[in-house]
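One structure is given below, represented as C-alpha cells, and several questions about it will come after.
Of the protein chains in this complex, all but one are displayed in their positions.
Per-chain numbering from 1; labels A and B assigned in written order.
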Amino acid sequence: MLAQGLATAYLSLIVLLPLAALVWHAAGGGVDDFRAAVTDPQAVSALRLTLVASVAVALINAVMGTIVAWILVRDRFPGQSIVNALVDLPFALPTIVAGLTLLTLYGPTSPVNVDVAFSRTAVLLALLFVTLPFVIRTVQPVLLELDREMEEAAASLGAGSFQIFRRIILPNLFPAILSGVALAFARAIGEFGALVLITGNLPFETEVASVYIFGRIESGDPRSAAAVSVVLLLITFLALLLIGALRRRVTRHDAVA
Amino acid sequence: MTRLRRYALRFIGLGYLGVLLAAPVGLVFQRAFQDGFGAAWDAVTTPAAKHALVVTLIIAAIAVPANTIFGIVCAIAIVRHRFPGKNVVNVIVDLPLALSPIVVGLAFLLLFGTEGWLADLPFDVVFALPGMVLATIFVSLPFVVREVVPVLREIGTEQEQAAATLGAGGWQIFRRVTFPAIRWAVAYGVVLTTARALGEFGAISVVSGRLIGKTESLTLHVEERYQSFDYVGAYAASVLLAMLAIATLVAMTVFRPKEETR
Partner (left out) sequence: MAIEAHSVTKRFGEFVAVDDVSISVPTGSLTALLGPSGSGKSTLLRVVSGLEQPDAGRVVIEGSDVTGLPPQRRGIGFVFQHYAAFKHMTVRKNVAFGLEIRRRPRAEIKTRVDELLELVQLTGLAKRYPAQLSGGQRQRMALARALAVEPTVLLLDEPFGALDARVRKELRAWLRRLHEEVHVTTIFVTHDQEEAMEIADQIVLMNQGRVEQVGGARDLYEQPANEFVMSFIGPVSHFGEELVRPHDIDVRREPNGSAERATVERVVHLGFEVRADLALEDGREVWVQMTRDEAKALDLRQGAQVFVAKS
C-alpha cells in the first residue's frame, strides 16, 4: 500500500519520466526528422561498429568467462581468493579510469611497445575490460552447485573427461553462460567512459554509438541524439528478448510436470 | 582432468586476467608515483581536484541512502505484496543496467533542459548539482533491490507472521525480524551502489556541463586533466579512484552473499 505507492512514485520520477522525455523528443520532429537522424551515415557506422563489437565481446566472454569461472571453482592455486576478488574490479573501477589504465599500457606510452590506441582493437580491448565479470559471476554459482554425481555417473557409464564436459557439464552451464552474455552485451552496447580516451573517437573508424550520441549533444542537436538513442535502446531490448527466449528454451527440462 | 590440461587452463585464465586487468591497473599506480609521492599529492590536492572530490562525495552521500531506502521498500513491495503491474516494476528496476549512461544523461537533459517538461523549476537542475545527483540515482538504482529481493523470497513470511501473532506491529516487525534478516544483502547492495555512484562518468558528463570547479566530479576531473596533458594529475586522480575501487572490492568480498563464494 504505502510501500507500493512510494516505490512507484520514486520509480516514475527517476526512471520513467526522463525516458518518456527522451522518446518524446526523439519523435518530436516527426517521422522524417527521425529517419534522417538514424540513417545519417556517421550514425549508421557508429551503430554498426557498436553492434559488431558488442557481439564479438559477448562471444569472447562466453569462452573466457567460462574458463576463468572454471579455474576459480574447480582448481586450487595460491592467491585464488585474491584473483576471485579482482574479477570484480571492472564493477568497482570508474570507466574513465579503466580506459586510462588500458591506454597507459597499450597506447602510445606503452612500456611494452604495444600500441593499439585509436584502432578498433582498442574498442574491443576496452569493452572486454568492462564486461569481464559478467559471465564469470553468472557461471560460478552454477558450477559450484553442479551435481558432481552426474559426472561420476557419466564416468561409470564409460565417458571420458572431454565427453563428460561436452555432454554433462556444458549443457548445464549453458543457461548461466547465456545470462552472462546478455548482461555483457547490454553493458557493451552502452559503454562510453572506457572508450572515450583510448579509441580516439574517430568517426567511421572507432566511433561507437554512445560517443556519436554525445557528439550530437555537444553540437546542440539533442533531437538527433535522442533518435539514435531510441534505436540503440531498441537494439538492446531486442537482443535481451532473444537471449531470454533462448535461455527459456534451453531450460525447459527444469519445468516440473 | 590431466595435469597438463589443468595447467593449460590455469595459464589461459590467469593470463587473460593479467593482461586485461592486473597489468594496466598496476601500471597506473606506477605512473602516478613515478615523479614521487609529493608530485602525486600536489596533483590531487589542487583546488579543482579537491572540489571535484567534494562534488563526488556529496552526490554519493545523497544517491546511496536514497537508493538504499527505495531499494528496501521496493523489494518488500515486489516480494510481499501483490499489485497490478508488478512485473512492469521488475523490468523498470532493471532498466538502468541495460541503458547507456549517455542516453541516461540525455534523457535528464531533455526533461529538465530549456525545452523540457520540467524546465521551469525554481532551481537549476541541468548544468548543476541536482542534475548530477538525479542521473547518479538513476544509474545506481537497481543494486539494493536486486540483492534484497532473493533474500526476502528465501526467508519467507513465517517469521514475520510469528512476530505478528506475538503482538508486534508493522514497524516493529520490520525492525526486529525483517531487517536483521536482510541486512547483509542490504550491505552488499550498498557497496555496489556506492561503487557505481562514485564511478559514474557518462551520464554526469552530459548533464553537468563539466564546469571546472563547479560541476566537475572526480571522474570528470580525470578526463579533464588528461585532455589538458596533465598526465600526472590524471593518474593521481585515477589512483585515488582506484583505491576507492579496491576498498569496494574488499567490502564486496566481505559482504558477498554465500552462494557465490567457495
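Following the convention adopted for this analysis, a residue touches a chain if its C-beta (ideal position, glycine included) is under 8 Å from a C-beta of that chain, and two chains touch if they have at least 3 such contacts.
Remember, it's a predicted structure, so these values are computed and weren't measured experimentally.
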Where does the absent chain touch, in terms of which shown chains it meets?
A
Using the definition of touch stated at the top, determine which of A:P41, A:P108, A:G158 or A:G220 touches the missing chain.
A:G158
If the hidden chain were put back, which of A:G5, A:P111 or A:P171 would touch it?
A:P171
If the hidden chain were put back, which residues of chain A would touch it?
147, 149-150, 152-160, 163, 167-168, 171-172, 252-257
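Just so it is clear, only the chains that are shown with their structure count from here on.
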Report the residues of chain A in contact with chain B in the complex, numbered from low to high.
1, 3-4, 6-8, 10-11, 14-19, 21-22, 24-25, 64, 67-68, 70-75, 77, 81, 83-97, 100-102, 104-106, 111, 125, 128-129, 132, 137, 140-141, 144-145, 161, 183, 186-187, 189-193, 196-197, 209-211, 213-214, 217, 222, 225-226, 229, 232-233, 236-237, 240
Contact residues on chain B for chain A in the complex?
1-2, 5-6, 9-10, 12-14, 16-17, 20-25, 27-28, 31, 70, 73-74, 76-77, 81, 83, 89, 92-93, 95-111, 113, 115-118, 134, 137-138, 141, 192, 195, 198-202, 205-206, 219-220, 222-223, 226, 234-235, 238, 241-242, 245-246, 248-250, 252-253, 259-260, 262
